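Removed from the display is one protein chain of the complex; every other protein chain stays in position.
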Amino acid sequence: MSAPLVLTLSCADRPGITARVTSFLFERGGNILEAQQFNDRSSDAFFMRVELDPGDTPRETIRAEFATLAGELEMDWKLALRDRPRRVLIMVSRFDHCLADLLYRWRIGEMPMEPIAIVSNHPREAIGHTHLGDIPFHHLPITGETKREQEARVRSIADECGAELVVLARYMQILSDEQAAHFAGRCINIHHSFLPGFKGAKPYHQAYERGVKMIGASAHYVTTDLDEGPIIHQDVESIGHADTPDELVRKGRDIESRVLAEAVRLHLEERVLLNGQRTVVFKG
Amino acid sequence: MSAPLVLTLSCADRPGITARVTSFLFERGGNILEAQQFNDRSSDAFFMRVELDPGDTPRETIRAEFATLAGELEMDWKLALRDRPRRVLIMVSRFDHCLADLLYRWRIGEMPMEPIAIVSNHPREAIGHTHLGDIPFHHLPITGETKREQEARVRSIADECGAELVVLARYMQILSDEQAAHFAGRCINIHHSFLPGFKGAKPYHQAYERGVKMIGASAHYVTTDLDEGPIIHQDVESIGHADTPDELVRKGRDIESRVLAEAVRLHLEERVLLNGQRTVVFKG
Amino acid sequence: MSAPLVLTLSCADRPGITARVTSFLFERGGNILEAQQFNDRSSDAFFMRVELDPGDTPRETIRAEFATLAGELEMDWKLALRDRPRRVLIMVSRFDHCLADLLYRWRIGEMPMEPIAIVSNHPREAIGHTHLGDIPFHHLPITGETKREQEARVRSIADECGAELVVLARYMQILSDEQAAHFAGRCINIHHSFLPGFKGAKPYHQAYERGVKMIGASAHYVTTDLDEGPIIHQDVESIGHADTPDELVRKGRDIESRVLAEAVRLHLEERVLLNGQRTVVFKG
Partner (left out) sequence: MSAPLVLTLSCADRPGITARVTSFLFERGGNILEAQQFNDRSSDAFFMRVELDPGDTPRETIRAEFATLAGELEMDWKLALRDRPRRVLIMVSRFDHCLADLLYRWRIGEMPMEPIAIVSNHPREAIGHTHLGDIPFHHLPITGETKREQEARVRSIADECGAELVVLARYMQILSDEQAAHFAGRCINIHHSFLPGFKGAKPYHQAYERGVKMIGASAHYVTTDLDEGPIIHQDVESIGHADTPDELVRKGRDIESRVLAEAVRLHLEERVLLNGQRTVVFKG
C-alpha cells in the first residue's frame, strides 16, 4: 500500500459531487479506505472527507489533476498525507494538565503530532514537574505594554517552526484580534465551561454560584470574537451540592484534558471542517 | 413498622446539631432508615434529611416536641409522612411529552403523587392522544389582557385542590412576578436548554445556530427572575453536525422528560432543600 | 422533490464501489441527500447507505437497473421508500413501559412505523392503563404445551398483517429456535442488562448481588442463540450502594425504553446492517 492520503473538501451542494469525486479517485487507481460526507440542507453546502490508498498514482499527480475538478466545483479542498505528524505549537500558562496530557499521548504514539515548541508567559519552573524532553521551551512574558511585541514573537516562532496548529492548552491570555486572525482555523483553545454558559473568567466559580448540576469544557477554534469560535468538541460531568469550587476545578481538569485532546486529535486527522461559525466533525 | 416520616431541616451550622437531632429521635423511639446531611462551609449553613420509623410515638407528638428544638436552633424544618402522595397540579401547553411521561410514571406507581388537576392554555384536543383518566382538565386560555385573570384562576384551582406542587410541564407561558412569588418553592419548570446557556425562546434553534456539540435540559424552581431559579436537575446528550433543529427537538424531548421526572420525584420525596439560589439535593 | 428513497447494500470490499454506486444514481438523475459507507478491513466487507431524491426516474426503473450492478458486485441490497411507515408487530408481557413509550413516540409522529398488532401472553387488562387506540390486541397465552401452537399463531398474525418488524417490548418469553429463525433480522429484543453481563433471568437482581456501579440495557436482533444476537444499541446509568433491586428496576425502565426506541428507530430508518454477529449502524 502506498502512503495513505486524506482528501477534505467543501463546496456548494449539487447533484453528482460524490460520484465525480469518487470516480476521479477510482480512475486513478485510488482505493477508498474511509469516506464520509455531509449535505447541509440548511446552507446547501457539501462537505466530504476521504481516506484513500492512492495506488500507483503519485500524490502530486492526483493533486494537480484534482485541482481542475475542484476549480470547476469551486471547492475549498486539501489533500494531505494521512499519517504525517502535524507540527504543533503548544501555549500554556501555569496550569499544565492539558499540556502534560497531550505530551503523554504523543509519547505513546496516540497523538499524530510533532510538538515543535512550547510557549509560556511564565518561566519553565512554573510547570517544572512536566517532562518536556527535547521540545524547545520559550518563555515569553506578557504585559499590557508588551502584548503586541510578544504576539509578534509567537508568530515568528510559529513561522520559523512551520507550525500547522497552535494549541492554547490553558493559556490564560486573550489573543488580540490581529493574532486570532493570523491563526484563523489553526488555533484551538480549551474553555473551561460548557459554552455558551459561563463565558469569561473563573467559569467554575460562576458555575458554583449559579448552582448548576453539571460542569463542562469546550474546545473551539479561536476567533476574534472571544469564546464564540466554532466549537469542535464538548463534554460534561455531573456535580453535586457538596462540590466546592476547588472540587469543580479538580473535576474540570479531567474534562478539559480529554476534551482538548479529542479536539486536537480530530483536527490533526483532518476530521474537522469549518461550516460558518459551526463545525462539521467526521468522527472515525 | 409505623408509617415512616421524613424530616428535613436547615439552619446555621454549629457543633452538635446532628447529635441533638438524632438523639431527639432516638429518645422518642424513632429508628433512622436513611439520613443525609450537608455542612455548607461557604455559607456556614447546615442541611439535613432523615427518614425514620417513628416507632410508637405519634407523629404529632414528635412534631410538637421537635418544634422546641427547632426553635432553639432557628431551623427551617418540615416533618411529613414519607409515603403520602403529594397533590400535584400540572400545567401544559401543546407539547405533552413531559405530561404523558409523568402520568405514565404515576400510573405504574413510581411517582409518589396525586395529580389533582391539569391546566392548559390550549383546549383538551391539543393533547388529544394523551389519556388523562379522571384527572380534571382546565382549559384556561391566556392573552396579554387576560393574563392577570387567568393566573388568578390558576391560583384558585390550586388552592381549592390543595396543590402542594405546581409542575410546568412545557407550559409555554412566562409566569408573572406575582404568580412566581405565590408559588415560590413549590413550582418546578423544565427549561429546554442546559442553563445558563440559551435562555429565552427557541433554545434548540439557538443551540443549532451556535453549533454546540451537546444539548440539555434543566429543571428548576420558578422565581421572579426568569430562567434563573434554583436548578434541581440537569442532563445533556451529544449531538452532531447532521442534527437539524428538528432532530434537536426530538432528542430534547427525551432529555426534558427524564430531567423533569427526576426533579419532580426528588421534590416529592422531600429530597430538595433550597440554599439561596442553589439547591441541596439528597439523592437516595 | 420525488419521494425520497433509501438504498442499503453490503458486499465484499473492492476499489470503485462508491464510484460505481454514486455514478449509477447520478446518471439516472438521483440526488444524494445523505450517504454513509463503512469499509470493514477486518472482514474486507463494504457497507453503504444512501438517501436520495430519485428525480424523475421511477423507483422501479432504478430498482431494475440497479439489480444488474448489484448482481455483478454480489451485493446484499435493498431499495425502499424512505418515508413509508414500516408495519410493526409489538409483543409484550406484563410490563408495558417500552410499549407505552413506543406508542407515544408513534402518536406524536417521531417513530416511522404503523403498529399493526400487539400480541401479549397476558390478557388486555394486564396493561390496562395503556391506551392502544385502534391497534388490534391479541391475547395469546403460552404454556410449555402450547408454545409451538402459540408461536405458529404469532407467525400467522405477522404474515396476515405483513409485519416487517417484530419488537419484543419486554416480552418475557424465549422464542423457540424455529421462531427466532423465522423472524431472523427483523425481530428486536430489549434485554434489561448491559450485555454480555447478566444474561438470563432477573438481571437487575444479579447486578445488585454483584455490586456493579452501573446498570444498562441492550437492544439486539433475536437469534437462536439466546442473548447473543447482534447488538444494535446499548446504554447505561450510574447506580450507588443505596439502590435496592427495586430502585434498579425503576431506573432500568428508563434505560430500556430509550434504548429500545432508539434501536427500533434506527432499524425503521434502514440504518442497521448486519455484519456477522455484529451490526453496522449508520447514525444520522
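In this document, chain identifiers A, B and C correspond to the written order of the chains, with residue numbering beginning at 1 in each.
Here is the rule we go by: a residue touches a chain if its C-beta (ideal position, glycine included) is under 8 Å from a C-beta of that chain, and two chains touch if they have at least 3 such contacts.
Remember, it's a predicted structure, so these values are computed and weren't measured experimentally.
Participant: Which visible chains touch the chain that is not shown?
Facilitator: A, B, C
Participant: Consider the whole complex, including the chain that is not shown, and state which of C:46, C:106 or C:194 touches that chain.
Facilitator: Of these options, the touching residue for the absent chain is C:194.
Participant: Using the definition of touch stated at the top, determine which of B:35, B:69, B:126 or B:274 touches the missing chain.
Facilitator: Answering carefully, the residue with contact to the hidden chain is B:35.
Participant: State which residues belonging to subunit B touch the missing partner chain.
Facilitator: 15-16, 18-20, 22-23, 25-27, 29-37, 39, 41, 55
Participant: Considering the whole complex, not just the chains shown, which residues of subunit C touch the missing one?
Facilitator: 38, 40-42, 194-198, 210-214, 216, 218, 230-236, 240-242, 244, 275-281, 283
Participant: Touching the hidden chain in the full complex, which residues of subunit A are there? Just list them.
Facilitator: Touching the missing chain: residues 34, 97, 100, 104, 107-108, 110, 129, 131, 133, 240, 242-243, 247, 250, 253-254, 258, 283-284.
Everything that follows uses one rule, which is that only the chains that are shown with their structure count from here on.
Participant: Let me spell it out: compute each chain's centre from its C-alpha atoms, then which one is farthest from subunit B's centre?
Facilitator: Of all the other chains, the one whose centre lies farthest from subunit B is A.
Participant: With chain centres taken as the means of their Cα atoms, state the distance from subunit B to subunit C in Å.
Facilitator: 36
Participant: Counting in whole Å, what is the centre-to-centre distance of subunit A and subunit B, each centre being its mean C-alpha position?
Facilitator: 41
Participant: Where in subunit C do residues touch two or more of the other chains?
Facilitator: Residues 34 of subunit C each touch two or more of the other chains.
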